[in-house]
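All protein chains but one are shown in place.
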Amino acid sequence: MQSNIEEKQTMKSFTPYTHTVSYYETDKMGVVHHSNYIRWFEDARLHFLECAGYPYTEMESDGIMIPVHSVTCSYKNAVRFGDTIKINLKIASFNGFRFKIEYTVTAADTDELRAVGSSEHFFTDMSLKPVRTEKKYPKIFEVFAEYIGKDL
Amino acid sequence: MQSNIEEKQTMKSFTPYTHTVSYYETDKMGVVHHSNYIRWFEDARLHFLECAGYPYTEMESDGIMIPVHSVTCSYKNAVRFGDTIKINLKIASFNGFRFKIEYTVTAADTDELRAVGSSEHFFTDMSLKPVRTEKKYPKIFEVFAEYIGKDL
Amino acid sequence: MQSNIEEKQTMKSFTPYTHTVSYYETDKMGVVHHSNYIRWFEDARLHFLECAGYPYTEMESDGIMIPVHSVTCSYKNAVRFGDTIKINLKIASFNGFRFKIEYTVTAADTDELRAVGSSEHFFTDMSLKPVRTEKKYPKIFEVFAEYIGKDL
Partner (left out) sequence: MQSNIEEKQTMKSFTPYTHTVSYYETDKMGVVHHSNYIRWFEDARLHFLECAGYPYTEMESDGIMIPVHSVTCSYKNAVRFGDTIKINLKIASFNGFRFKIEYTVTAADTDELRAVGSSEHFFTDMSLKPVRTEKKYPKIFEVFAEYIGKDL
C-alpha cells in the first residue's frame, strides 16, 4: 500500500558523509593532497547508497558495478590534518543507464565551503559491460529515481 | 649570446611521462582506481617542469608552490595492473598568475586513448598566498610562457 | 589537588579506533591492500593521543613529531570492502626518548582477529632531530608514562 511505502521512506535517515582527515592524507604542502577529495566523493556516494537502503556490497552481489566515467573537483579552501569535513550530495541526473552526482564539501563544524565536485557513472555488469537498470534491476532504478535532484 | 640560448632551448627533450601500473593502484573492480589518474597528472606536470629545466624542487627552493585549483578527468578505457601508460600534456592557458594544463593518457604501446583531463593552478608562496610571477619570478614566467599551447 | 587530577584522568574515555573499509582501500585481489593496515596503525595511535588529552596537532604546535622508526604487521584474516575493524593498542615500551606501540586489529562486530602489528618511534623536533621529552616536554612524557603496558 502506497501509504506504507511512504512511511518507510520517510524513516530513512540521510546523514551527510563525514570524515576526519588522516595524517597520511596530507602532503609536504602541509594540507590534504587534492587526490583524496576524489576518494572522499566515492566514500560519500557509497554512504548514500547505504543510507538509501541499498549498500554497494549488495549491488555487487546483484552483479552490478558503477565505474566512474568522469570526475571534477574545484578546491576552495585547504583542508588540514585533523579537520572533519562533511559531504552533501545530489543526484543531478539519472536515466537508468548513467547518472551524475554533485558533491559539496564543507567544514563539519563551521559549514565553510572546502570544495565542490561531481562524478558521472555508468551501470555495468561485473565484466564492465554497460547495463540498463529499469527492467532488469528495478531495485537499483527505484533507489536512484527516488532521489533525483534532492539535496542530501 | 642569444643564438646559443635559443639553440640550447631547442635541444630540450620533452619525453612524455610514462608509468607502469602498480598492483596497489588497482581496486576490487580489477582495474586502476580512478583517483590514481589525478596523481599521475601531478607526476606528469612535475615531469614537464623537469624537462623544461626548472624542477619543482627548485621552484619550492625559490619559495613558490603550484597548488591545484581544479581537476577534471574523463575515463575512456580501463587501465590494468602491469599496463604502461604515457601522458602527453599541453599548457592550455597561462597569464603569470594562474595556468591550466590538459592531459592525454594513452597506452604506451598502442597509443590507444585511456583518459583525458585537466588541472588549474595558482602560483603561491609557501604560506599558500597567491603570487604574480612576471616580475618577481621571471624564470617561472618564462618557462610557462615558452610552452603555451604546445603539444608536449 | 592531586585527587582532582586523578579523578579527571579516570574519566578519560579510551575508545578503540574504528574504521569502515573504503572501496579505494581494496586491490584486485578483492580484499584490503596490506599497506593500508600500516596507515590504520597511524590513525589508531593518533586517536590514542586524542583520547589521552594530547592531540597530535597540539604536539606539532609544541614542536614535536613522532616519525616512524620501524613497523611490523602480521595478517591473519582478510578484511574486505565495507567491513568495520577496530584497533586496540598498547604502549609496549617508553623511555622518554623512544617508544613502541603494539596493535591488534579485530572485526568490530565479531571480535575475530584480523591482524597484529607494532611500530617504534622517536620523538623529534620539526627538523627531525631526536629529542628527550622528560625535562623539556613533561606533558608528552606524562601522557606516555601514564599508559605504559595498559591495554587500550
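When the chains are written out, they are named A, B and C in that same order, and each has its own residue count from 1.
We adopt the following convention: a contact is a pair of C-beta atoms (placed from the backbone, for glycine too) under 8 Å apart; a residue touches a chain by one contact, two chains touch by 3 or more.
None of the values given here were measured: they were computed from a predicted structure.
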Contacts from chain B to the absent chain lie at residues 22-24, 39, 42-43, 46, 55-57, 81-82
Residues on chain C that touch the omitted chain in the whole complex? 29, 31, 34-36, 38-39, 42, 65, 67-75, 78, 128
Residue numbers in chain A that touch the chain omitted from display: 23-24, 26-31, 33, 35, 81
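The criterion applied here is as follows: only the chains that are shown with their structure count from here on.
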Taking all residue numbers at the chain A to chain B contact, is the shared part over half or under half, that is, same or different? same
Chain nearest the global centroid, as defined over all protein CA atoms shown: A
Find the chain most remote from chain C, comparing centres computed as mean CA coordinates. B
With chain centres taken as the means of their Cα atoms, state the distance from chain B to chain C in Å. 37
Listed in rising order, chain C residues that touch 2 or more other chains are 23-24, 81
